[in-house]
Structures are given as structure tokens and as C-alpha cells.
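Here it is, the structure in full.
Only a single protein chain was left out; the remaining protein chains are all shown in position.
Chain nomenclature is as follows: A, B and C, assigned in order of appearance, with residue numbering initiated at 1 for each chain independently.
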Amino acid sequence: MDVFLQTLVAGFLKGGLYALIGIGMTLIMGVMGIINLAHGQLMMLAMYVTFVLNTMGVDPYVSLFVAMPLLFLLGVTIQKFLLNPLIRVETILPENQVLMTVGIGMVLTEIVRFAFKSDYKYVTTEYSNRTFSLGNISFSVPLTIAFGIALLFTLAMFWFLLKTDLGRSIRATAQDKDAATLMGVNTGRITVITFGIGSALVAAAGCLLAPVYYIFPDIGGPFTSKAFIITILGGLGSTVGAIFGGVTLGLAESMGATYFGMEYEDIVGLTIFILVLLFLPGGFKRLTKV
Amino acid sequence: MAFFRVEKLVKTFGGLTAVNGVSFDVEQGQIFGLIGPNGSGKTTLFNMISGVYTPTSGKVLYKDREIQGMKPHKICKLGIGRTFQVVKPLGRMTVRDNVIAASFSRVNSMGEARDNAMEILDFCGLTPVKATLAKSLPIAGRKRLEIARALATRPDLLLLDETAAGLNPTELLSAMNLIRRIRENGTTVIIIEHIMHVIMTISDRIHAINFGTTIAEGTPKEVAANQAVIEAYLGTDYA
Amino acid sequence: MNLRSGVMSAFAAVLFALGIASGALAAEKVKVGVLLPLTGSQAKFGEIEKRSYEMAAEEINAKGGINGSMIELIFEDDTGKPDVGRSAVEKLISRDKVPVITGGYSSSVTAAAAPVAQQLKVPFVICTGSADDVTEKGYDFVFRINPPASEYPKAVESFLKEVAKDVKTVVLLYENSAFGQSSSKSFEKDAEAAGLKIVLKEGYQAGAIDFKPILTKVKAANPDMIYMVSYVMDASLLMRQSKELGINPKLYVGGGAGFTLPEFAKSAGDAADYVYSATLWVDTLPFPGAKQYAENFQKKYGSDTEYHGAEAYAAMYVVADALKRATSASAPTPQAVRDALAKTDMMTAFGPVKFVSYGKKSQQNKLDTYMVQWQKGELEAVWPAKVATKKYVYPTPAWNARK
Partner (left out) sequence: MKAAGSKMKKNLFPLLLLAGLALLPLVLESNYFLHLMILFLLWVVIGSSWNLLAGFTGQVSFGHAAFFGVGAYTAGLLFHHLQISPWWGMALGGVFAFLVGLPFGAICFPLRGAYFALASLALGEGIRHIATIAESFTGGMVGIMIMPTFVSKVPYYYITLFLASLSVLSIQLIMRSKPGYYFISIREDQDAAASLGVNTTLYKNVSLAISAFWTGMAGALYMNYMGFIDPHVVFSLHDYSVMAILVAIVGGVGTVYGPTVGAFIMVAFQELFRTGFFGLFAFLGKATGVAAVTALGDAVKKAHVLGFGILVIVVILYLPNGVVGDWEKIKRNVFRIHPAK
């Protein structure tokens, strides 16, 4: 029983972090219809920001306030100067934007490698290893905080998309770009802002992950894969779906690790991903209609 | 038995019924007009006939064979060709290659396909633009290409979906001319059209639907005089 | 048109310069090719090894080089990929015409490079690549200084036999890498032969965020010993999360790789305390020049070295020694260097080097391995007793019993 509960808790906490990674991706995929294969790399960048600030004595949670705006700007720049121009370019493959994000991911990784080498970096705080226990079940303090903040951001995003003008414009663009344009939404600007927000959100995930994990230039790739699994699970453009997707992936990985063996962790994720693609197109959003 | 018949065709999407029990017969060699206001279910009918949608219920009978629910490419092989309301040119292929691709549904060798294509291009008056990329054709050219491509599959029955929309008067005349010549070659035609004088002039029979159900059928004259049709097109005030 | 001819003439100039570049370097020097990952994810160790090679070459040159001619190192970046590594070896042999190649960091690059050296008959002195296969093919031009992966846990086995006699149950965790899979397999075999019971054996994909599920299972199994083959950051996470869960075996042992690196202790903090690890080398070993090498490295580059660096440093001396014996009047031929290498019998900072055949292996250096333990943030050699700098702490104190 303890094993089961501990696995459950571990999966849940990890899932909160995954959700935060997923929300940014789901917005970008929902609004622009492209897969951002540089998503994990953006998170990696935020982790390095956290690391650099940490060497100057800044707490990772404080660096949220630096990394998020920075990554917002970077996201805006990428969308404006690298992705939006492609809409006008005549090509054979409509996936050009996706391929562009592959290139961007490579460049980001290599620039960081140039600056920091391939060495592992880590952000140690006095609370990195701290835990509290409920019964026999141990909770990691930083992961619990991360879970809380992820939940907070999701609710904020939910409110933002539902209640603000900008949020409504983003939702309109996600639903039907042409119709939104006709209704007077500047969809070019919306895509730029969306990519910025998506980048800022994944930056938050990076800052929260930094104290419990470690940092190296190639860390982005695996998280990009996780991000798109979460997005497909939850359904494109659905913030609540991203939470579901994140927690589902976290739980599935943990359960898979405990009851199948840890080496199956990634296969469990990929299998669920393929099954959802095939049998539940639209993800959990389809079930809940949220 | 009829050459082509649909029996009580029904198609629902979720809770919405797009086509609700439509039946009609088409005789070989006819030009059969299908009219109805926007959203009345005409294109849905075409999509069921050509295999894009599987009907919720009902039958599609072609040369005494039930074909509902068959895949589009099978239906094409049986001899039913179609055009699309929103044209779907194979954009980065030349006009000639578009038609060659379609010709391969009947022949396997490149030489035969090319010969077939040249013949069709000539018939449709597209020979001068054969080397142009399909995406750079003007709208009239694209509509014509749709027809040429459908003809290249050597259909016995041709479904034309709003071939005349967006054409200028000269282009209209030559389009009507083309449709007549297609019929003269022995191909039966079912045509969806909004431009009344076009459909009234070339059709042998007309079937009118509204909200997915039949409201009238008969010769162009009969349908034009039908009260339900007038109401559907002009609203009750004009009745 | 002007621009085009400009491009053409620039191209011609480049070709010309390339011709000079390859010709001009043929002065009175002895070339040694070094194959290392200098970019990519393994670059960290490639860099340490490169510096060690350079340091050793400078020392040798300062003492007169190879019978008067200077050693010139030609580094080739294998980027950690076998096909690139192979390009590099081909270049070293056919363009630079080196009489001997050394280096070889990752198992996969080493395994792809060794047959090339063998077929082209140029000796290849491997300093790190640890795949067992490489010296089991009867290649007579391939030599290896470091022990193969399967032999890393040797010292652990003797420690279990002589000290930790009450260890009966073992949990085995390893990363799914060449090193992890092969050394865990050989450890399992030997442990079972010694009468230990493997209660849980799990591989994992390097880079996991969370080891809690697996560690929860470990805790439930309550083993006497946890043996982990992990790279540095996984190692650190494993220990941190073991501490979080309060798992208390009699000893934690790392199977080489990540557990001996300074980063492990720094990032794991006090969770690293009392952790044992198998290792191939520490600077306190009583080999001539070991301590000095570590100190000089620190002085010269301002950063710490570790066993990979020592392997490279020793490899340079082994190669130089063979070159000296192979160089009589003329420049050394690959064949002469190979013959000289086969007769190598010398002491280095990394330990004695002599290429012997045993079991399936040939031209393999046979070395002892050691056990180290983190004590108060310092890595101390604890086993075998004759090389110990501190006495081992056994059994490991329970987490809540520590201050």
C-alpha cells in the first residue's frame, strides 16, 4: 500500500510540473497549429537563467520574475522574425514552421553549450532536499511548491483566456483564424503574444524544476517530447486539458516505473500518446468538453 | 431498373440532420439538376454518392449495385466522377499532369495516360495552358480543370458541384457548352447549380431540396412554377 | 559575373592554402593522433583528457621528446558519434599519416574506430573506451590501458568477501548505457556466484527526474546493499531521494562512472556522505607521479582532474615509451610501434601497464580496481587496505542517526 501511495504522490507532483510545461505548448499548438519542437529548449534556457542568477545568490523562485519576462521576449522575437515570415513563403511542405523550430532548438542548445560547455550545472538551495511526511509517504517540498504554483498559473491562464479581451482574441484565433481576422482580431499580433506567453510559462516550469533537477544543454529534447505528449493527451488549446494531460503522464510514468520497471517509463508515455492519437483524437478535451 | 437511384438517403452529423430521406432516379443520358438554397444538403448528397461520407441510412444504387459506404476511389473506378464546389486543384502539378494523374484510374502505362490526357485537355479547351501549374490558373481555368480531371477518369456518371459559380458571362456560356458536349458523348450528369438560368436551360429534370428534404421534382418548367421552390428561394413573403 | 569569378579565385586560394597547410607541417616531429569527443555531450571528459595528453606531451618534450624529435599531438574531435569518429581515424591515418593513435572515450566510438586501426595496421592505444568486446576480437593492433567495464566491480567483490560479510541481499540499479548494462551484468553474475541474493534489478533511462517510485520499491525490499551504476547527476538524484525516503541499507555502492566526481558530492550535498564507489584511480594511490599529476593539473588549468584524465596522461607516457623504442634511425613505422607496444612493461601515474592476454581478452592491461568512500565531503581511498587513506566506515550510519 505504501508503495502504491508513494508512487501515486510522486506521479502527481511530477504531473504538476508537466502540466506547466504542457500549458505553454498547448496554447502554441492550439493557436498556431504548429508543433513547437523547441519548447524544451526554451525551458532549458530558463533553467540556465535560474542557474546564473543563483550563482549571484538569487533564489530560484525569485528568478521566476526574471526568466519569465526574458523568455516572453525571446518567444515574441522567435514568432515575429522566424515563424511568422514563413506563412508567406511558398513551399512544398506545410510543416516548414515545425522544421524551423527544430533549427531554433539546435541553435539554442548549441549557443548554451558554447557559453556553459556540456558540464552539468545544478542549483542547490537549502530546501532542495527537504521533505515532509504524511504517514509513511514523503513529499518533496520543492516539488509540492512547484505543483502549487503550476496550479496557480493554470487557473490564472484559465481566467485570462476566459475573461480578458486579449484572452478572448487568443481563443478566437485558436478556433478559427480566418473568422477571427474577419472579426477584426490582429491574428499576426496574437500569434506573437501567444508564443511569448507559451515561452514564459515553460520558463516558469524551468525555474521550478531547477532546484530539484540538474541543468545541461541537451536537457531540452526529452522535455519537448513530454510537452507534446501532454498536449495531445489534454487536447489542443485546452489549459485544463494540459493539467489533466500533465498529471496523467506523471502518474502513468510513475505507475509504469513501479509496476513494469523503470526502464519502461518512456515507453509507457509514448504508448499512451499513440493510443490517444488513434482512439481519442482531441484528447481529454473531447471527454470533458471544457 | 434505373441507371442511378438514391433511396431515402439520411445523413446526420451529431444531432444535426443534413439530409433527411431524399430519393430520386436519374436516367442514362440525362442532365439532372439538383437545386436548393445554401446549406440545404446538396453537397452532402454529393459527398454520400461519391463515398466521402457514409450515409446514416438509405441506399445509393448505381447500375443496380449498392454503392453507399464504398471508398471514394472505388466509386471513381465504378465510373462516377465528381468535381468539388471549392476547387481542389493539385496545385504544384501542371494542368497536364493533373489530368494524367486522373487518367491513371483507367490505364497503367504512361503513354496511354498521356494520350488520354491530351484528348481530354483538347476536349475541354485546356491545351493552351497544359504546361501551367494548376495553382496559377484563374478561377475559370480551375473549374474547367476540375471537369477535365473528372472526365479523365472516363465516368459514366459525372457529378458537377457549382461549376458555374464565379464565372463571367462569356465563361458561363462556354461552360454550359462544355456540359452539353459531355452529355452528347454519352455521360450522364448530375449538376448542382445556383445560377438559375444555367440550370433551367441545360437540365432535363430538376430535383429541389430544402432543409435536407425533397420539396419538388420535375421538368425545369414544373419546378420553376412550384410554390414550395419559390418560397424556399424567395421566402414566404413573395409567395 | 565579376562576383562569380571572385568566388572562384577565392576557392582556388583556399585549395592552395590547404595544400600548404598539409605540407608545411611535415617538420621533424613525431605525430601522435588523439581521438576524443571535444564537442557534444561528452565534451567535458574529452576536455579533461585532452589537457592531460597535452600536459604529458609537454613534459616528455621538455625532457628531449622522442630521441630528440618533438611529439606533435593531432587531436581529432569524434563528437561522440561512431561515424564521425571513424572519419577522424581515417583522416589521421591517411592524411596525417600518424604512426600511432590513442584516445577513445565512448564505447561506441572506440568500437567503431578499433577495426579501422586494425585493418589499416596502425596501433590504437585505448585509454578509456571500456566495452569488453574491443579487446576480445584478437586485434593485434589494438591495446587498452583501462580495464574493461566488466572488471570495474572487482574491488567491491573483495570488500564484500572480506569486510561486509553480513551483506546477503543486494539491489542493483543501473542506467541503460553500454557501461551500465555490461558492468551490472558482470556484477550480478559474480554476486550470485558469491552467494548474494539479488532482490531487485532495474535498469533506467539516464536523465529521469524522479527515482521515487523505484526507490520506494527498494525501500520495501530492504536490502543490505544498494549497488548503482549511474552517471553523475542521476547518482546525485538517487542519493538525494534515498535520503528523502530514508532508505537505510548497510552500504551504498556506486559502480564507477558518476559517483567519484566532485560534482556528485557538490550537488548531492550531505546525501553523498558514506557512499562507496568502485574506481580505477585516485590521486592518493602509491604510483609514481600520481599525486604530482593531479597537483600539476590543478595548477595548470585551475580545475580538478579525475581518473579519466589519469588514463589519458598515462596513455601518453605509454605511447611515448613505445615510440622511443620503435624509433631507431628512421621515423617510426606503425608496425614498429605496434611491436614496441606489445613489449611494454612500465609504471605510470595510472599504475603498471603491460598488455597481456587472459580469458577471451588480448593486449589488455590488467589492473586492480579500488574502492573509495565519501567521508565529510572528501573522497577517500578505503579499499584494498594497502592503499587506503582512511579507514572505511561500515556499516553506513542510518540517515536519522547522522548529525
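Annotations for the structure displayed:
Note that a contact is a pair of C-beta atoms (placed from the backbone, for glycine too) under 8 Å apart; a residue touches a chain by one contact, two chains touch by 3 or more.
Treat the numbers as computed from the prediction; the structure is a model and nothing was measured.
Looking at the complete complex, one finds that the omitted chain is in touch with A, B, C.
Across A:73, A:183 or A:274, the single residue that touches the chain missing here is A:274.
Residue-wise, the contact with the chain that is not shown comes from B:105, picked out of B:105, B:132 or B:174. Listed by residue number, the positions of chain A touching the unshown chain are 29, 33-35, 82, 85-86, 89-96, 98-100, 102-107, 109-111, 113-114, 221, 225, 228-229, 232, 263-264, 266-267, 270-271, 273-274, 277-278, 281. Residues 1, 3-4, 14, 17-18, 20-22, 24-25, 38-40, 76-77, 79, 81-84, 86-88, 90-91, 93-95, 107-108, 111-112, 115, 118-120, 131-134, 137, 176-178, 180-182, 203, 205 of chain C touch the missing chain (whole complex, contact as defined above). Residues 50-52, 71-73, 76-77, 81-82, 84, 88-93, 97, 100-102, 104-105, 108, 110, 113, 149-150, 152-153 are the ones on chain B that touch the missing chain.
Just so we're on the same page, only the chains that are shown with their structure count from here on.
Because contacts link the chains in a way that matches no line, ring, star or complete pattern, their graph is best described as other. More C-beta pairs touch across the A-C interface than across any other pair of chains.
The central chain here, found by comparing per-chain C-alpha centres with the mean of all protein C-alpha atoms, is A.
Rounded to whole angstrom units, the spacing between the C-alpha centres of chain A and chain C is 37. In this assembly, the C-alpha centroid of chain B lies 73 Å from the C-alpha centroid of chain C. Mean C-alpha positions place chain A and chain B at a centre distance of 48 Å.
Contact with two or more other chains is made by no residue of chain A. For chain B, no residue reaches two or more other chains under the stated contact definition. Those residues of chain A that touch chain C in the shared complex are 2-3, 6-7, 10-11, 14, 17, 113, 117-120, 122, 124, 128-129, 131, 138, 140, 209, 212-214, 216-219, 222, 254-255, 257-258, 261-263, 265-266. Of all residues in chain C, only 39-44, 47, 176, 202-205, 207-214, 216-217, 220, 232-233, 236-237, 240-241, 243-246, 263, 266-267, 269, 271 touch chain A in the complex they form.
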